[in-house]
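Can you keep this structure in mind? I'll have questions shortly.
What you see is the complex with one protein chain gone and the rest in place.
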Amino acid sequence: MDLPSTELPDAPSAGAAEPTPTKASALPFSEIAPPPPAPAEADPEPKPLPRPFAERSTGHAADRIFRLLTGACACSVAGLILVAIFYMVHGSIPAFRNHGLGAILSPIWDPTNQKYGALTFLYGTAYTSLIGMAIALPLGVLTAVALVEILPRKLSKAISLAVELLAAIPSVLLGLWGIFTLVPLVRAFEVYIYKSPLGLRKFPLFSGAPMGVGFLAAGVLLAIMALPFILSVTREVLLQVPTAQREAAYALGATRWQSISKFILPYSWKGIFGAGLLGLARVLGETMAVTMVIGNTPQIKASLFASGYTLASVIANEFTEAPSDLAISALISLGLILLVVSILLNGAARLMLLYLGNSSGAPRGSK
Amino acid sequence: MLACKDLKIEFDRKPVLKGVSLTFPPRKISAIIGPSGCGKSTLLRAFNRMHDLTRGAKVTGSVTLNDREIYADDEDPVLIRRRIGMVFQKPNPFPTLSIFENAIAGLRLSGVRDKNALKEAAEQALTDAALWDEVKDRLKSNPTTLSGGQQQRLCIARALAVDPEVLLMDEPCSALDPIATAKIEELMFRLRERLTLVIVTHNMQQAARASDRTAFLWMGELVEADDTEVIFTSPKKSMTEDYITGRFG
Partner (left out) sequence: MIRGHQLRKIRGRCMEAVCLLAALVAVLPLFAFLWHLAAKGASSLSPALFTHLPMPPGEAGGGMKNAILGSLLVVGTATVAGIPLGIGAAIFMTEFARPTVASVLRFACDVLSGIPSIVMGLLAYEIVVVPLHHFSAFSGSVALAFIMLPVVVITTQEMLHLVPHSLREAGHALGIPTWRIAASITLRAAAPGVLTGMILAVSRIAGETAPMLFTAFGNPFLSLDPKAPISTLPHMIFNYAISPYDDWHRLAWGGALILVLGILGATLLSRFILWWHQRSLNS
């Protein structure tokens, strides 16, 4: 730590016009707030500073400038949300003026003929996300239970590392893997169902030709992408359950599974729900991997085998080839839908995790 | 009768209890006293096999309930814990369950489903814990609305509902005010008629007034164990006398 020699208490520091008494070291001790008292239980969160030191600032010109500069950085980052909303709305206005919000709900998308119905994309986004979450949420929660409650620590760490690394893989590479590895697997599975003597292919869920690409493949990829988020948040939530609760359950003679299922999981359900929302928010806007395996057909079909199209995919595929400015504006309006939904979902999930981290209702620090 | 013989406990190779042998006579209150860190809670937790849940804990020696070794390979710790209950230092009712459900939580875990049996058991347990009159009109409310002393009595009720033979109490009053403490001590006297109670306390006055037998632990070793009256009026070891009179600890 290099302390400039001119900053010693008795020497005026460079650039200061104020006399010595205003320097931080000369503040009366009563002004310096004591550190907050230690909480009764071990608190994994770092303690918050009592009051930001800079509020009692020295009045240094350099301090003010620095504060302004960093404040400008902070404003610009936070303002980005407003900028995003503004520009997306602005870009969507031509589309809204042309065909209004209602037309978005039409299932016909044909820009060359002025048709801008987005229902198929809304359906596709919702359906693939549903499949993804239906796979990832139970898988993530059960895995988190295994890691926190059952497996030894070293193995737990290794497994959670393996799943976290999944989150580092770019979407396009998962899509690449999806095209050449997953889709053939899904296709084999679909063929199996198709040929099943139980006549499963008569069910709407399994109807249609088994091509591999489609909702199911996209759903599986989304599950792979949502899993790390769900796992890490659920793990944290489970680790937050106070030891006292676990001990109380065991002391009553609960088996390990009873204590997990009847006490630990119910205690953590709010956090798990928040994890689910976060995972959902993540997969709704997923573009590349989905685009590569969903078949890119705007249609509404119930079958897992069918091809579909999502909001993000249609933007990705058609933006650069849009036949008119109006079509571009329509695509931007689809982006606006994605923006609004992601803000709402993320906002709700974060608020939930912030204020209702566990059933005791005790507020946790921001995380 | 609960007893231990030559009980040694290590955490991560560090010895915490160095060979303790004690017997706890049935239907009496036995207190374990000693300075902080002497191993009292560790000793207590050995009796309901709570150390099974701690990584790095090693328990050697013998602990018997009615002459049956509770650490035998074919003994299920879950069943042991139903016969030897525990109340903790800080009240820990389950916040996701109502007062009623907290009381019968142990019964539910054992598979009891009959609604009438559960209601009766809850009322009995809450009465035994001297809490029934205070909560009978709000059995469905959340236990976090109760005061500290009431929560602790709820935890006692919860432990009593499974009808244990022994109740282990780990400094049950240290988080409570004197009036709540008095209520719990009164409760202990009544429970003594049907249960064996073992209480760990750092409060010597409590041990002196509330127990029949007292054991004094120091640095993981048993110094002296005798009738409470003897320990507090004419202890045999000088270390005991020093501790009692407050010369250390």
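The chains carry the letters A and B, assigned in the order they are written, with residues numbered from 1 in each.
Basically, contacts are C-beta pairs under 8 Å (C-beta built on N, C-alpha and C of every residue); 3 or more make two chains touch, one makes a residue touch a chain.
Source: prediction; values computed, not measured.
Within the whole complex, the absent chain has one touching residue among A:Thr143, A:Gln245, A:Ser268 or A:Ser303, and that is A:Thr143.
Only one of A:Gln245, A:Ser268 or A:Thr287 touches the chain withheld from this view, namely A:Thr287. Residue A:Ile169 is the one among A:Leu130, A:Ile169, A:Val191 or A:Ala244 that touches the chain not shown. Although one chain is not displayed, its contacts with subunit B can still be listed: residues 76, 78-79, 110-111. Taking the whole complex into account, subunit A touches the unshown chain at residues 1-4, 7-9, 13, 23-26, 32, 35, 46-49, 52-55, 57-58, 60, 62-63, 65-67, 69-74, 76-78, 80-81, 83-84, 87-88, 90-91, 138-140, 142-143, 145-147, 149-151, 159, 162-163, 165-166, 168-177, 179-181, 224, 227, 231, 255-258, 261, 278, 281-282, 284-288, 292, 312, 315-316, 319-320, 332, 335, 338-339, 342-343, 345-347, 350, 354, 366.
Note that in this section only the chains that are shown with their structure count from here on.
For subunit B in complex with subunit A, the touching residues are 48, 50, 53, 55, 78-82, 85-86, 88, 90, 92-96, 105-106, 108-110, 144, 155, 158-159, 162.
Taken together, the subunit A residues at the contact with subunit B in this complex read 152-153, 242, 244-255, 258, 262-263, 266-267, 359-361.
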